[in-house]
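Left out: one protein chain. Kept in place: all the others.
And now, chain A:
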Amino acid sequence: MTGMPARIAIVLLAGLLPVLAIAQPVRIGSKQFTESVILGEIARLAARDAGVQAVHERELGGTRILWKALQQGDIDAYPEYTGTLTHELLQDVPADADIATLRARLKPLGIGITDPLGFDNTYAIGMRQDEAARLDIRRISDLRAHPSLRLGFSNEFMDRGDGWPGLRRAYALPQTKVSGLDHVLSYRAVASGAVDAIDLYSTDAEIPYYHLRTLPDDRHYFPRYQAVFLYRLALERDEPAFVAALRRLAGRIDEQAMRTMNAAVKLDGRRDSAVAADFLGTRVEAGRRGLWQRLRQRSVEHIELVASSLGLALALAIPLGIVAARRRRLGTLVIAATGVLQTVPSLAMFVFMIPLLGIGTWPAVAALFLYSLLPIVRNTHAGLVGIAPELMESAAALGLPRRVRLRRIELPLAMRSILAGIKTAAVINVGTATLAALIGAGGYGQPILTGIRLDSIPLILEGAIPAAVLALLVQGLFELVERWLTPRGLRLQARQ
């Protein structure tokens, strides 16, 4: 028992120190789809060739995450589209605003914008060619005649002002069977016939691969989505070479080039950095890290997330559990509150952390910390409340003060239950931490994200298998810790 506070302290320090020690090169972000990742990689290589140290925080999630991160200075630049700016991110900007207008609007926010990179990646609606031919659907307006079509839209498209709600109004579309899908999965959904039409981007590599027809936007509803880079204006002063390198990319990537690069990564399975390097006529850093090296780094990241969040949770949850056991009404409240935290969907929890803590390890640790509270609080409470009343009374009758009773008698008697709670929290954390890659915290979730994006089972397994193994290891480790910390007398008693 006496070593417990020391052990907790070690876990905390081991978990948190590396986070504090991070140096700050230029950080480029990208959204969680291939084109954005390729553009991010192009920016990183262009910066490197211009002599600027840059890192690429890849696949950070959706638009909102990147936009917030840029404004908070968690990242310095990321690829964006003008249509997203006019329709989603900036208020009161005409849909056809030119770059100069956007530049003027972004300036007060401390954000700069490059000239267009040279291609448009606008939303489009796609159907299987054979299905479209059978129903004689050639344009988006033709969809009106087929109210029973099942539409599958990416979650972002479903919710955005310039997505489904606006499109439905503009074309008076009657369809009611509309479901939200992950953009990456929607191609397979439409190819397999699970849905009839999906939203897609005009540079997507999959359009020819899955034999899809893109329906022309005959009412010119979709705005132009010219690719640009957004960057923090402060960089013009701090890293002028980087901004110059970004600006040099303007006008250099046309639609054909982009679609080819997308196809090379997505369909041919080439590495995004190699494709980006080919495009720039440069070379990727020598020596791609081997599987073991990647595994090691991700393991460190993942274990760090789990250990830090668990350590912090222990420091709060055990005292909370003790308070809850001592004061019944407060206890009900505490357990209800931690229970509510548990009901927040894990993805939402990670995204909630961004406005508070930005992106990276800290917000991920905070989210995992909140998830760890309930099992530990509840089991601490249950362990203490479950002590036989005659033992509680004997302890009181001895004449020991409360804190001594707690330390010498009550906590040891509740130890099994408390450890079981910690074990539950740890195992859940190992799984949930795979989502932390979405907000740039790395770990085993990174290959899973990339694998889903690239539709690559081996990549998904590269993250999923170590995560499962780690969960088993944690489980086993806690069995040992349980045996080590459970007083021998209690084990004897349980055997009787």
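Operating definition for what follows: contacts are C-beta pairs under 8 Å (C-beta built on N, C-alpha and C of every residue); 3 or more make two chains touch, one makes a residue touch a chain; residues count from 1.
Here is the rule we use: contacts and distances are computed from a predicted model.
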Options "Cytochrome c1", "Thioredoxin family protein", "ATP-binding cassette domain-containing protein" or "YdbS-like PH domain-containing protein": UniProt name of the undisplayed chain: "ATP-binding cassette domain-containing protein"
Residue in contact with the excluded chain [from A:Ile99, A:Leu295 or A:Leu400]: A:Leu400
From A:Gly73, A:Gly339, A:Pro355 or A:Gly489, residue that would touch the chain that is not displayed: A:Gly489
Residues in chain A touching the chain absent from view: 390-391, 393-401, 404, 408-409, 412-413, 415, 487-490, 492-493, 495-496
